[in-house]
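Heads up, this is only part of the complex; the chains shown haven't been moved.
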Amino acid sequence: MRVKDVKKVVLAYSGGLDTSVILKWLQTTYNCEVVTFTADLGQGEELGPARKKAELLGIRPENIFIDDLREEFVRDFVFPMFRANALYEGMYLLGTSIARPLIAKRQIEIAEQVGADAVCHGATGKGNDQVRFEIGYYALKPDVKVIAPWREWDLTSRTKLIEFAEQHQIPISKDKRGEAPFSVDANLLHSSSEGKVLEEPWDEPPEVVWQRTIRPEDAPDTPTEIVIEFERGDAVGINGERLSPAELLTRLNALGKENGIGRLDLVENRFVGMKSRGCYETPGGTILYVAHRAMESITLDREAAHLKDSLMPRYAELVYNGFWFSPERRMLQALVDESQHSVSGEVRLKLYKGNTIVTGRRSPNSLYSMKHVTFEEDQGAYDQTDAQGFIKLNALRLRLGAMAGRKGGTL
Amino acid sequence: MRVKDVKKVVLAYSGGLDTSVILKWLQTTYNCEVVTFTADLGQGEELGPARKKAELLGIRPENIFIDDLREEFVRDFVFPMFRANALYEGMYLLGTSIARPLIAKRQIEIAEQVGADAVCHGATGKGNDQVRFEIGYYALKPDVKVIAPWREWDLTSRTKLIEFAEQHQIPISKDKRGEAPFSVDANLLHSSSEGKVLEEPWDEPPEVVWQRTIRPEDAPDTPTEIVIEFERGDAVGINGERLSPAELLTRLNALGKENGIGRLDLVENRFVGMKSRGCYETPGGTILYVAHRAMESITLDREAAHLKDSLMPRYAELVYNGFWFSPERRMLQALVDESQHSVSGEVRLKLYKGNTIVTGRRSPNSLYSMKHVTFEEDQGAYDQTDAQGFIKLNALRLRLGAMAGRKGGTL
Amino acid sequence: MRVKDVKKVVLAYSGGLDTSVILKWLQTTYNCEVVTFTADLGQGEELGPARKKAELLGIRPENIFIDDLREEFVRDFVFPMFRANALYEGMYLLGTSIARPLIAKRQIEIAEQVGADAVCHGATGKGNDQVRFEIGYYALKPDVKVIAPWREWDLTSRTKLIEFAEQHQIPISKDKRGEAPFSVDANLLHSSSEGKVLEEPWDEPPEVVWQRTIRPEDAPDTPTEIVIEFERGDAVGINGERLSPAELLTRLNALGKENGIGRLDLVENRFVGMKSRGCYETPGGTILYVAHRAMESITLDREAAHLKDSLMPRYAELVYNGFWFSPERRMLQALVDESQHSVSGEVRLKLYKGNTIVTGRRSPNSLYSMKHVTFEEDQGAYDQTDAQGFIKLNALRLRLGAMAGRKGGTL
């Protein structure tokens, strides 16, 4: 089922062993020109070595693309998603899912630029990432040829991979010789770990899995208090300092890390049909999620908020399944964005040993009316007798039902 | 807008000052026989004094009803709701909302038994509880007369209330003379505080508000590990000990309390149209929520789980708004319950300073298949080439869209 | 519960007997200045007499407002709603509901212009229209005073109304002396009839009820064929002739009328809690609904269409309940409108004795790909082997369930 006649392929290239093997395998299998694309999404690795390694493997300089996409990532992908309060299966902040469409988009842009007819990624045939990459590719360039080596080749074991690397003079760093005890993905929003030692869902993950946050037990005994400022649904500052999207998330990551915030050990349902177990660390994102909900709590109309909440699972599912570049995600985004015009103001939080605790929220657009809610005399702001008619008409259909013998809402 | 010709009324009676004043006011205003009903829902107060006080206020012994409803409360109200993972506005575990229908139901049962034509509650005209009580009443006895003193009388200040009490020889305990700094509701699931000192949403709640949990900072430095056992969606045991519903929730409350778990400071949207700020403590319920989701994570089919998630906001809204006894809640419950047949097994948790951390889950009905998900050789359990067709057909409509010029899912 | 100190009130005035009585009653009861507002929404009545009658009843010329709102009505209210394919309870095209917000909006605009502090409408206390008017008023001018005579006065029978009219020299046309056999509302989108002879839902409506369409039996024996042209979700022309929104709907109404199209006899659920029976005629709207769906069928992406469909009941409920001017309706509209960019092209229809039959649709933006769907040789456009992987991964979770003993999707 391999594609044919590939002339030039853009490879999502990390510089690591696996994608280096893929690079070589592409050259030898498809006999085509390879263009590498390496993105800084905040995964915390130097990109310099990726360039060197690509050159070493024979890629011509004009075919090596290295981009810092951190601001675009947070501004155009992470923030819109957080406006929706997206949680997959009630828990997961979608850290891996949200990065894939951006990589796909940039790969296709490069393909158009260099006249490539194919793109290639290093995701396996069992996971969600292959879907996310490829749906992105197809949605942006419907005639593109897609190469997914892990679904095609016969390098199905670590041993064979290492052998192939040795045969083709691919440098192998010492620590990559053995099998990693689990598989990792990271970007500015989160780190995920899965596989191998994590495959038994009854076993607690070993501490070594957590690389992005300290243990709550090891976090400071004193809470850290911060204030996050929002404008139209997006965080724009911390403690009075205005920050760009990526700066802000970086800052929140540091705060979350120190306070042991954002760990999640989850069994989730993959789009390809099986359950898997992942360990996620989303330190800054966890803080941002809590803060955004608190900001909305005083600035969003009730029905606006409930409508958003009712559609959130669908939005999260779309992102998880890889349909960022789809009409339905755009439609939901239009609905969500329409709701965020007044979501501005400040939220105060206490960060403490894994906890993100809201301690205050205020806004020039607040819909909270102390005059109406007060237990004190309200000067006629609210007429309590209105409640009687409200209740009676809300109950009317139930009373008519009960009169017809259907007591207590039976049918 | 007062009801007329009330002969006998069943009053939801706590024994406190407010409902004692109501009791007297009913007698003097409606000149009717008063029946008191006091329920133990786990609010943590002795019920003996309520009986004595009712007698003191002239209620005949056969008109005093005192019931321990704790098991019924947890079994028939709390547990069904937790099967749905209900969270109002993404955060609130509905501790007050879920108790009201049970009180309403029992009041109506007593009314039928003693031949009363009216019922009365002590909720104010600004809140949700009046709606929850009265919708319950009407759904169960459509011709019942409803008396809501706070919407009717002119005892609109603390001073007038105290005056009325003094005039009518209602005993006033010392600490009730002054105004409480906030208003409290409690039952086995949670305690809530609102009003007065809590009315400014930018101010952090004073520590005195939290009565049901210790501060996370004061919780033990060592995590507590527990295992919760589930059968068909309901928790049935802790650490190998089988417990009744109320026993189990009581035990979880103790565990949560000690570990500083379950505090929530929230601005929420009331059904009557305004925003309010509440401070909630749901120690056991918070643990139960996390555990139930973890149990479902390995036992529920993906689409079953997603369907539940998509309807959860609606279910929570119904409970919050007081529509427990409604056809639509029953329909959603039927859907939810249908999903829980296999939600059995064990979840292991670590409780630590406000955190409820899942560390393991297992089930005889597990749908997690290590054979399929493994990074190791899977013996053909999963054919990676299937993913290609899966992706291509999922992408087909997007490719057709892009070919028609709508790149990236534009419309 | 009457509002106090009304200085100037804007009355939605039809010129008929009922609103003339209201006009006089306002003057005598509130002793306030009355401003009349009469709108042409295509109800098919002359507006001249309304002006004369208002003058006769002592309204000063500068206080008489008469507006032709037909184009605004169709362009800004009917068309946006039809983009959503809104049907209340699966059947009703919302002809009355959609007109109310526009009347409310214009009344408030006039109130602002003339410095009125109150508005008044002639809807009864049992129906939906009072809700629709008043929610509109409050959403646009939160401090407005609302007068709803039918909920306030004691003119509770036809006899008393006539008496009041006679006392106050209000002219009564002969045919208004007796009780109308049913109540009618009409505008450019539809006519509705309800009450009196229609109150028994087992009885077929008498033919006299239908005023806007001929009987299907009386319609021509030969079908009428038309082509409707759409641009971005809105109809813009018929049979090649470009028409303004109101012109177009007028034309469709004539076509529908002649062909007996658009009658509906429905028992529906009112927002105020009871069921009612209505007989609706929406000749042009029925044609437009069918045509718009057909246009979408070739221009909308599948998931875009399904997302719209899943939210349509909510959208229709909002319009029916009177929440046109609400954040949630705006959010849903944003989602709907986002989907309509490519809904352009032509639909051919056959109109015949009550039937609206689609016979063709075409579009420059069509997503229908004959190349892909054809039963003939498709030149490799579609690879049938892709279906295998697609099915296998879609079935994987069900297979895993069945392996765990849950055959056939049991839980």
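Each chain gets a letter, A, B and C, in the order it is written, and its residues are counted from 1.
Following the convention adopted for this analysis, contacts are C-beta pairs under 8 Å (C-beta built on N, C-alpha and C of every residue); 3 or more make two chains touch, one makes a residue touch a chain.
Only a predicted model underlies this, so the values are computations on that prediction, with no experimental measurement involved.
Every protein chain here is a copy of the same sequence, 3 of them drawn, and the whole complex in this file adds up to 4 copies.
In this section, only the chains that are shown with their structure count from here on.
Under the contact definition stated at the top, the chains bordering both subunit A and subunit B are C. With chains reduced to the mean position of their C-alpha atoms, the one farthest from subunit A is C. If you average the CA atoms of subunit A and of subunit B, the two centres end up 32 Å from each other.
Chain centres here are Cα averages; for subunit A and subunit C they lie 42 Å apart. For subunit A, residues that reach two or more other chains under the stated contact definition are 1, 269, 272-274, 306, 314, 323, 326-328, 330-331, 385, 394-395, 400. Against subunit A, the residues of subunit C that register as touching in their complex are 1, 269, 272-274, 300-301, 303-304, 306-308, 314, 323, 326-328, 330-332, 334-339, 385, 393-397, 400.
Listed in rising order, the residues of subunit B touching subunit A in the complex are 1, 85, 89-91, 105, 124-126, 130-131, 134-135, 138-143, 148, 150-151, 156-157, 183, 195-196, 199-205, 216-217, 221, 223, 263, 265-269, 272-277, 293-294, 297-298, 302, 305-306, 309-310, 313-314, 317, 323-331, 348, 352-355, 357-362, 366-370, 372-377, 382, 384-385, 387-388, 390-392, 394-395, 398-403, 406-411.
Touching subunit C in their complex are the following residues of subunit B: 301-304, 338-342, 365-367, 369, 372, 382-383, 385-390, 392-394, 396-398, 400-401, 403-406, 409-411.
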